[in-house]
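With one protein chain withheld, the remaining protein chains of the complex are depicted in position.
Presenting subunit A:
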Amino acid sequence: MTEPGRASGADPLDALAADWAEEVEGTSYVPMAAEELRAHLRDLARLVVDAVQADPPRPEVGAEIGRRLVAAHFTGPATLERTVVLLSERLPALYGPGLRETVPALTGALAAGYAETLRDRTLGEQEAIRRAVLAARQHTENALHASEARFRAMFREAAIGIGLGDMEGRILEVNPALCRMFGYTPEEFTQRSVVQQMHPDDAPSVWERYERMIHGDLENFRVEKRFYRADGSSMVVHLTLSLVRDERGEPAYQVAMLEDVSERHRLQEHLAFLAYHDPLTTLANRARITERLGKVFAEAGGSSTRRVGVCFLDLDGFKTINDSLGHHVGDLMLQEVARRLDACAGEGELVARMGGDEFVVLVEDSHGVDRLVALADRILAVLASPFHLVGQELVVTASIGVVEQAVAETTASELMRAADITLYTAKAEGRGRWAVHDPGRDETETTRFSLSAALPSAVAHDEFFVLYQPLVSLADHRVRGVEALVRWRHPRLGVLSPSLFIGPAEETGVIVPLGRRVLETACRDARGWHAEFGAGAPFVSVNVAPRQLHEPGLVAEVAALLDTTGLPADRLQVELTERALTIDEGAPLKALDGLRAMGVKIAVDDFGTGYSNLSYLRKLPVDVIKLDGSFGEGLREEELSDEVDERIVGTLVALGHALDLTVTAEGVETAAQASRLRALGCDEGQGWLFAPAVPAGEVAALLRRGRPLGGPATGLRRSG
């Protein structure tokens, strides 16, 4: 406590104020600097001293001192205690013991005044803070109210259905849009539960996710699922379900937002149906098969053991039915076929119409070819009974290509191609049957086989056409002749080159009618050029197969052809392979002699590639040798020329010339090559440098332009 007399010697009032300040400093927070504090207390000390020294003394001033202390925020409990003790001790010490009676009365009044003021202040501040609480609450409530009103309006006006449920799945609140969607009143709705919104079509995952959300493991999810309306009808709804958590983060409510997408769904389904179905038969269509196959192959990885199979069928002779009985009957038949196919297809078998009279049955997860064969048998059986259409009884058969393979071994398009080719095999083998694709068999052989099977009908349907490749004089690059080259416009495989079908045509003998057609066409076209260009018209060189030479009527046929077309015989040249000539047989040679006698020229094609008995050449009735393109290959480069090739070509040319033959070089591709061949003595050239094979009309156009082909002939620039 205070040491008496500490401030002795100074003004007693100052001393009292200084001691007082020191005592109460820090007992309360007063917003004053130390200096201000002392000044404030000095004022109070003066009041105190004046009061006790007054005559009579006025101890009641103490109450005012207490009041002022509280007003200056000396509210700490220690402030009062220390003030009372200080005044009791220091006043008598500083101003004389005579004050001993007055001081207790003064400090008592001070304590009473302090307590009263502090009580008022306490009540006042408590009142103030309570009012602040009320105001804050009011403010919060208003804000909440406004915000709630906004949300209410949104809830009520939303075009989308909104429902609020508790965690037990009870529906607590619904908005008008939701009521309209379902046809329930709000009361009816709140009597229902979320679980009652189950639909038999729901995927299990929907309710799994619901469960996870209820557990708080999922914040929300979206699904498209079916709901029943109040009237029992079904609708498709886009549903978003979200969890609402409480303050502690525990799941508290669920909010559902629902949008009726039935219309959109129906439209989508309809579009999907259209996209994937054949309108005539309502079977699946090609797109659907492609999509299914795509899925099968995509789902099965490379190591999958999954197998897949197809039966690819078409109706034998459907075209005839269509042509003779009309499209209407044809369509009815296709519909009936579709119906029967659909009826005999089992689980996991998808029947589709690919177009025309082609159908496919796709078997996913086939587990072996047996199932496919059984299916093919069933198909043949269901189609076997006669069709009763528009009062007629019609019988139709089908050919079926069967393919069954491991998914890992093939691709969707390979599978379908194999099925297509196998269908051809079935047709070639005599129709009304199935054939099984044999993956062990060489693909090209399969193709060849199916091509040779298709050749007869291709000739009958006139699927071939002829192109002409110019043969030019190497001296001036002008057209001297053209070689007729046949092409097959295959209905499925597109345009095929002779290398693909001449072999099979020879084997099957189809080459005879085919060769005849080509000869006819070539003569007719050549006659046209002759009519237009006279002496400047090119000769036409036509390939003749050995088999044709064996035909007894060949010479007579050619004579008749020249006669009917009016083509001069010297405008026709017949090309034979070396192999055809080396056959030491009478009939072919006779035929050649006969042709030559008429004035038709004979050329040996691909000269130098076969086994040539050169001495034979001397005896043979030949006018032209065509050097195989491989000989000229070494002569193509501008700067570098293969000397060996040059020598060989030179020798062959010399040989040909020695026998008085025209020498034609095939496969001429560069100007350098053309000049070299010319320098080596070749008479004619043929190849891309001059022109590719072109249609007859283009030949005429070329001739009309009359320009040298492949640039003007140039002299040889010898290198090094």
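Criterion: a contact is a pair of C-beta atoms (placed from the backbone, for glycine too) under 8 Å apart; a residue touches a chain by one contact, two chains touch by 3 or more; residues count from 1.
To be clear about the criterion, contacts and distances are computed from a predicted model.
Engineer: If you look up the hidden chain in UniProt, what protein name do you find among "Serine/threonine-protein kinase RsbT", "NADH-quinone oxidoreductase", "Fe-S cluster assembly protein SufD" or "S-adenosyl methyltransferase"?
Structural biologist: "S-adenosyl methyltransferase"
Engineer: Among A:D246, A:E347 or A:D462, which one touches the chain that has been omitted from the display?
Structural biologist: The single option touching the absent chain is A:D246.
Engineer: So one chain is hidden, and I want to know which residue out of A:E101, A:E168 or A:E409 touches that hidden chain in the complete assembly.
Structural biologist: Considering the complete complex, A:E168 is the one touching the chain left out.
Engineer: Going by the contact rule already stated, which one of A:I162, A:I214 or A:L581 would touch the omitted chain in the full complex?
Structural biologist: Spelled out, the listed residue whose C-beta touches the missing chain is A:I214.
Engineer: Looking at the full complex, which residue from A:P12, A:G76 or A:G681 touches the chain that isn't shown here?
Structural biologist: Of all options in A:P12, A:G76 or A:G681, contact with the hidden chain holds for A:G76.
Engineer: Tell me where the left-out chain touches subunit A, residue by residue.
Structural biologist: Those residues of subunit A that touch the unshown chain are 26, 28-31, 33-35, 73, 75-76, 121-122, 125-126, 128-129, 131-137, 139-140, 143-144, 147-148, 151, 166-169, 195, 207, 210-211, 214-216, 244, 246-248, 250-253.
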